[in-house]
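With one protein chain withheld, the remaining protein chains of the complex are depicted in position.
Per-chain numbering from 1; labels A and B assigned in written order.
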Amino acid sequence: MFARSIFLALCVAGSPVLAQDYPDRSITFVVPYPPGGTIDRLARELADHLAQDWDQAVIVENHAGGNAAVGVQNVLGAEPDGYTLLIGGGSTHSVGPATDENLTYDPIADFTPVAYLGDTPMVLTAGPSFDAADLPAIVALSSGGEDLTYGSVGNSTVLAGELINRATGTKLRHVNYKQFGPVLIDLVRGDVDMAISSLSIVIGNIRQDMVRPIAVTSTERSPLLPDVPAMAETYPGFEVLIWFALFGPADLPEDIRTRLHDETDAFLNDPARKERWAQESFNLRPRSAEEFTTFIAADVAKWQQAAEEAGLAAK
Amino acid sequence: MRLIRNKDVISGAVFAIAAIAFMIQSRTLTFGSPMEMGPAFFPRVVGGMLLVLAIAILAKGVTEELREPTEPLRLHVLPIFKVFVAVVVFVLALRPLGLILASALLVAIVGSAPKDRRWPEVAISAVVLSVLSGFLFVHALGLQAPLMPWR
Partner (left out) sequence: MDVLSNLAYGFEVAFSIQNLGFAFLGALLGTLVGVLPGIGPVATISMLLPITYVLSPVTGLIMLSGIYYGAQYGGSTTAILVNLPGESSSVVTAIDGHQMAKRGDAGAALVVAALGSLFAGVVGTLLIAVFGPVLAEVAFYFGAPEYFSLVVLGLLGSVVLAHGSALKAVAMILLGLMVGTIGTDVNSGASRFTFGNLNLIDGFEIAVVAMGLFGISELLRNLEEPPLQNVVTRKVGGLWLSRKQFREAAPAAIRGTTIGSILGLLPGGGAVLSSFASYAVEKRVAKDSSIFGKGAIQGVAGPEAANNAAAQTSFIPMLTLGIPATSTMALMVGAMTVHNIQPGPMIMQNQPELFWGLIASMVIGNLILVILNLPLVGLWVRLLKIPYRLLLPAILLFTAIGLFSLGNSTFDVMAAFGFGVFGYVIAKCGCEPAPFILGFILGPLLEENLRRALTISQGDPAVFFTRPVSLGLLIAAACLLVLMVAPAFRRNREEIFQEAD
């Protein structure tokens, strides 16, 4: 009896921050994405939910564009006490690092994965003047020697294109853009044959019949486009997801991590919320700690390999 | 010596140095061909054009100066230095000391620069402006910056 209480007392004295005390001041979410975008809104919704539940302020700090790296650095340099957390994703932890020559951190070793939030697929769309009716037709055209182009914004879509080329044997050529607006215009004009982008950015135009969806890159079909096949149906194992998750700096105490993780999972599992975000083609998807860690490792490796094969790998 | 103070010579030199610097730095990037331009193509071509113009400006400056002396460039370095110090102090003090103190420091330092400064005015405006901007930017507009040293 006595020994047990001594033991407990020592445990309590030893841990730097107790889960019961956490949080006792405001938490900061560093969001390295532009304000108003999909992930920023989700982060703010989560922040509000936690703030209400725990009766502490949860502040969202945006670091958009080139400043994204600055935001990540801020989290890395912070104390692992659960008060500075990162909303990261493929761009900060798997796709981004694969092509970033200025990378200063290790996406796996320098972070504690706290909670997976969700994902959205990419979609391959075709312009109205592009004749190919579906994916097999495109594969046939490209393998037959036709020069087919696709427009896209950013590195991740180019790597996705490379993965498509690898899986299907096509030789689609990428044309880079800074914003998605001109991609749509060139697509409709027929200057580029196809486009690869996140589903959410183009779903509106798809619904207007401005562009034609060919395939989605998730393993299952998107509920918003039930008639559009998933790449994985013809090419098993093909999966490209734009995913986001909550991270903390390395060595985050386990009890704080668990608290954050469980609270976030409760947030993600709310059916009304799930439905609402699914309407925006974003799938809220809680993952357990082991699932998440395995997923990250696999994703990092996948994109590293894709980057090397595309010649875009960071030297 | 006059030549070096000539305005055209100086500006020509600035352009030339910038052009050369960009062109040298672009060596690390691929040039490509006119048909398939690499990231270095545009900077190097533009740099080349700028270099040509820079030399033309330099030449014009030299010939004019030799023909008849022009008014040399006179820089007032002290004001520049004071503004520089004010900005640097502000930037360094912002996070550790908070917005209000950093602003007060900036106002105090730069307020001493004008020739007709009066110290009581500088002191008052330091206090007023720093508190005002603290309220305006952080409270009203939600700027993410610490207000006081202990936060």
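Things worth noting here:
Everything that follows uses one rule, which is that contacts are C-beta pairs under 8 Å (C-beta built on N, C-alpha and C of every residue); 3 or more make two chains touch, one makes a residue touch a chain.
Here the structure is a predicted model, which means the values were calculated and not measured.
From the options B:4, B:46 or B:66, the residue with contact to the unseen chain in the full assembly is B:46. Along subunit A, the points of touch with the absent chain fall at residues 34-38, 40-41, 44, 61-67, 69-70, 73, 99, 101-102, 147, 149, 155, 158, 173, 175-182, 184-186, 188-189, 191-192, 200, 203-205, 207-208, 210, 279-280, 312.
For subunit B, the list of residues touching the undisplayed chain reads 7-8, 10-11, 14-15, 18-19, 22, 25-26, 29-30, 34-40, 42-43, 46-47, 49-50, 53-54, 56-57, 60, 73-76, 79-80, 82-84, 86-88, 90-91, 94, 99, 103, 106-107, 110-111, 113-118, 121-122, 125-126, 129-130, 133, 136-137, 141-145.
Assume only the chains that are shown with their structure count from here on.
One simple way to say how far apart two chains are is to compare their mean CA positions; for subunit A and subunit B this gives 39 Å.
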